[in-house]
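Missing here is one protein chain; the remaining ones are kept as they sit in the complex.
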Amino acid sequence: MRHGAAMFLFTLLTLAACQREERDTRPQSSLGSGEQPMPVTTLEPGGQRPSASDNKAASFEANAFHLSEGKRLFSWFNCSGCHANGGGGMGPALMDQKWLYGSSIENIHATIRDGRPKGMPSFRDKIPDDQIWELAAFVRSLSGNAPSSAAPQRNDDMMPHPSENRMPDAATLGKSP
Amino acid sequence: MNQRPVTDLSALPTFGRGPRSPTWWGTLGFMALEGTGFALAAGAYLYLAMSWPNWRLSAPEPNHWPGTVVTLLLVASLVPNHILNRYAEHCAIVPVRIGMIVMSLFGLAPLVVRWFEFPALHIYWDTNAYGSLLWVLLGLHTTHLITDVGDTIVLTVLMFTRHGYSGRRFGDVGDNVFYWDFVVLTWIPIYLLIYWVPRLG
Amino acid sequence: MSSADLTSERDLPPKRETASKGDLAPEPDGPRDTGMDDASLHRWLTRAWRTPPGIIGALSSVDHKVIARRYLITAFIFLCLGGLNAVAMRVQLSGPQRGLIGPDLYNQLFTMHGVTMMFLFAVPIVQATGIYLVPLMVGTRNIAFPRLNAFGYWIYVSGGAFAWISFLLNMAPDVGWFAYVPLSGPEFSPGKRADVWAQMITYTEVSSLAVAVATIVTVFKQRAPGMSLDKIPLYVWALLVTSFVVVFAMPAVMITSTFLILDRLVGTHIFNPAEGGDALLFQHLFWFFGHPEVYIIFLPATGMVSSIIPAFARRPTFGHLGLVLSLISVGFLSFGLWVHHMFATGLPKLGASFFTASSMLIAIPNGVQIFCWLATLWDGRPVIRTPLLFVFGFFFIFVIGGLTGVMLASVPLDLQVHDTYFVVAHFHYVLIGGSVFPLLGAAYFWFPKITGRMMSERLGRWHFGLAFIGFNAAFFPMHLVGLWGMPRRVYTYSAELGWGNINLFISAGAMLFFLSFVLFTFNLIHGALKGAPAGDNPWDAGTLEWATSSPPPSYNFTRIPIVTNVEPLWAERETLPVATGLRVDVRELLISTVAEAHPDIREKSATPSIWPLLAAIAVGATFLYSIFTPWAIVWGAVPIALTLVGWFWPKGDPEDEE
Partner (left out) sequence: MKRLAWTGFGTACVFLQGCSGWQSALDPKGPAASELAWLIWFFTALCAVIWVLVMIALATPLLMRPLARSEPLALDSGADRRKLRVVVIAVGLTAAIVVGLTLLSFFANRTLAAIGSDAALTIRVTGHQWWWEVRYEDATPSRILTTANEIHIPAGEPVRLLLTSTDVIHSFWVPSLSGKLDLIPGHINVLDIKADKPGVYRGQCAEFCGAQHANMGTFIIAEPRAKFDAWWNDQLQPAGPPASDEAKAGEDLFLSRPCVMCHRIGGTPAGGTVAPDLTHIASRRTLAAGTLTMSRGNLAAWIADPQGVKPGSHMPVVELNGDELNAIVAYLEGLK
């Protein structure tokens, strides 16, 4: 029985850990960026995830390393200039559950890459594609849309709000302990 | 190797109290290592307090009253604790049972007050390092308290079963008394550190 | 843990509370060993003390020898794994810019090497040797708190498995065995790798602390009659001092790792300089444990040296009192010099100089030990057998390590060599020379006691030669390459720095050293299966463990021996004086007074129980889960409490109540 439980735990951990702990720093395909398999338009009703998703999404979404890289880039590229640590300012807040252009990582990736009306610039040429994915994954984690075991922890800095790994889980809105 | 009996031990007793029993020494060992843990946590607090000239880091002053009530309860509990010890020495089962119930209640009472002590710190653990260490110190002592109260309650139940009337069990009561003294003793410096030391400067 | 947790579950027969006052009922009587012949004594004692048959029985064992054997084998497996880490690293470093292992894996490798060697090999194996030998040397039937001891083993083995499974899952810590913040902190170590470090350390140290408490109480309260403080063997003294060091040092690392996981998991700011914390606090706390840790590993080895030398120099150790006093003073001083690991952090100069003085001071008691051992050997050519060869290797290597340690204690000098391969060389000279060589000697020395068979002397000499050459070839050049500027913990280096050839040489030496362990493993297996029968006392040594059969029976001694000399078997050549009067139908052992070891109480020792294993599983699951959420502590408290109640609740089994 102990053996079975150990095996079960082992499998569980394997599945959970592989994705979370990988640290790929080279783009998976060095040529041909992660073109969207389907157009993501502004007409998308808020939060609907495109059905056929880019396989890149999965490898960035729940990966602790990419999420923390995204967090670093968010501050390095001064996203806070408009989005004020996710709280919103000149640009919209990123910590709430309101998504103007969809909440999936593909939607956010498209937002950063192509820009949006009313001020969000396009970073298509300014940020390499993988780094855009990292940023997109991080932006999702700001509102609790990343597994807490992979979401970034607090910075060694002044803390304006609790760190991403302590955000209430978006799926349950913090209703479970 | 051939043996040559030179002494006979059959007249020796089968249990002992206090420093005669290995359990007492084991308890002392655990006190030593827990005490070291407390001392180091307190040391960490003092280290940071020394490193920052504006210690308390502009946090509000904690409300010391819940802490003071806990302190008074703990100090008051020492009296029944030592009365209990006396009865345990004399292997008097009924007074020991009553004493154990009293001590269980004296254990639960500070835990209830402790519930109000955390908000009375007026700071959260994730506000700054001062808050973090207050919560750590209080949390450590609360864990300490919970484990010993749990222990006392289990022993109280045990004293009411058929296993209760035994020399070994009275020895356990004695060790429980000993350990409770330690729980009270560790609280005093933590109490001073949390509520009074920051007011000195 | 509190008082009731430590008690054995034994109790007296039920008694109605009508007799609420007055004396307790007289102890029910059973057969005694007085006047019993050896054959029936053996039958009775075996029935009382044996480990029950079957898998459940094996998992319930509380026999210190069974637990110690498991500890020894597990620690040896971890040694091999840690050694394989080292081999992989040496292959990568054998030349400049090798691409075999990338930084991500390399950093996990050297962290696992350090963590495994320190926490899963060195400390457990010295404690395991103590678990085996201390009860035998003090002449008792089992260790104090045998269930706590069993619990300690289950904690240790699951903690080690936890670390290595995480390595297989690519989530092993990659922040060094010291895991300095901020690198291991929340911002710079994404994922769960550093959490694995933090929880695995806290968790395995629980086992170390449990063993330390059990050892202290065994030495204080369970010594054979007559073994007053001045007659305690040096090995037992060494384990006693070590256990005290463990009790006061290990809480520091548990506090450190707990602070770290709090910072990472619930967002405290203890190490965050922007919110009133300080990264250096981590280093102070860590090294307050970290330096005594070295002595936790080294002191038991001195005890082994003090056991091996008298057997082959054919005399009691010269300067017994001096050796005891230097053990105690090393134990004390080891807490006063942690700062010498932090000279490069820019501490105030005067304070640093104080720690230079205190660090150098510890050379004096260590010098006393070396001189006393040399003086013991000076009566004539000793009997040269493999254990003594390893002790000679110990002198050769450890003295170099000790002297380079004096160099490191000097603040200015340390600033040049700190965090370079010079330090790597230094502490491998100290730890391998000071601890592993004596351990290997001890393996050859006590193997016959544990298995009843001798290891091959010829293979032993080959093993020694290979280990000695391999070790020095691997580690001596590291002093040089460190002075030439090679820092530690680099996964590669560029060719223009000119470290290529010397590193190739080092790697070759490391392979040789690794091979010596392959030979050793072969010798162990060969000895256990085909070795010549050893007899009770193959070396004609003088301490009590040689008074019983090899391997010792589950009850250790048919009757409790009485000690008249620090080398009791040499003082009583013809017959061994023994005490009688203990019950043989239950697990009864003798409790004696702390200083004089006068017989005081006949107390019962705990019977086998599955609960320690269940408690260890509950604690382990809680720790594992706590890597992911702080609520684990709340949920985990329930099964932990249940298993502990199950553990300590009296069973009143008929054997006990007859």
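The first chain written gets the first letter, and so on, giving A, B and C; residue counts start at 1 in each chain.
Quick note on the criterion: a residue touches a chain if its C-beta (ideal position, glycine included) is under 8 Å from a C-beta of that chain, and two chains touch if they have at least 3 such contacts.
Everything quoted here is computed from the prediction, not taken from an experiment.
Partner chains of the missing chain, restricted to those shown and counted over the full complex, are A, C. Contact with the chain that does not appear here is found for just one residue of C:L374, C:A532, C:A595 or C:V634, C:L374. Note that of C:A357, C:A595 or C:V634, the residue touching the chain absent from this view is C:A357. Only one residue from C:G191, C:P251 or C:P310 touches the chain missing from this view: C:P310.
Touch with the chain that is not drawn comes from one residue among C:F427, C:W484 or C:F628, which is C:W484.
Summary of contacts with the chain left out: across C:I131, C:M254 or C:V417, the touching residue is C:V417. Residues of chain A in contact with the chain left out of this view: 23, 25-27, 30-31, 33, 72, 76-77, 125-131, 156.
Interface with the hidden chain, as seen from chain C, comprises residues 102-104, 107, 175-176, 180, 182-183, 187-188, 273-274, 278-280, 310, 313-316, 318-319, 322, 344-346, 349, 352-353, 356-357, 360-361, 363-364, 367-368, 370-372, 374-375, 377-384, 392, 395-396, 399-400, 403-404, 406-407, 409-420, 465, 468-469, 472-473, 476-477, 480-481, 483-485, 487-494, 497-499, 501-502, 505, 542, 565, 567, 570-571, 573.
Here is the rule we go by: only the chains that are shown with their structure count from here on.
A separation of 29 Å divides the Cα centre of chain B from that of chain C. If you average the CA atoms of chain A and of chain B, the two centres end up 47 Å from each other.
We define each chain's centre as the mean of its Cα atoms; on that basis chain A and chain C are separated by 46 Å. Within chain C, contacts with two or more other chains are made by residues 263, 266-267, 269, 272, 275.
Residue positions 126 of chain B are each in touch with at least two other chains.
In the complex of the two chains, the chain B residues touching chain C come out as 1-16, 19-27, 29-30, 32-34, 36-37, 40-41, 44, 47-48, 51-52, 55, 57, 90-94, 125-133, 135-136, 147-148, 150-151, 154-155, 158, 162-169, 171-172, 174-176, 178-179. Remark: chain A residues 2, 9-10, 13-14, 17-18, 20-23, 64-65, 67-69, 148-150, 152-159, 162-163, 165-166, 177 touch chain C in the complex.
Within the complex formed with chain A, the chain C residues making contact are 104, 165-166, 169-171, 182, 185-187, 190-193, 263-267, 269, 271-275, 617, 624, 628-629, 631.
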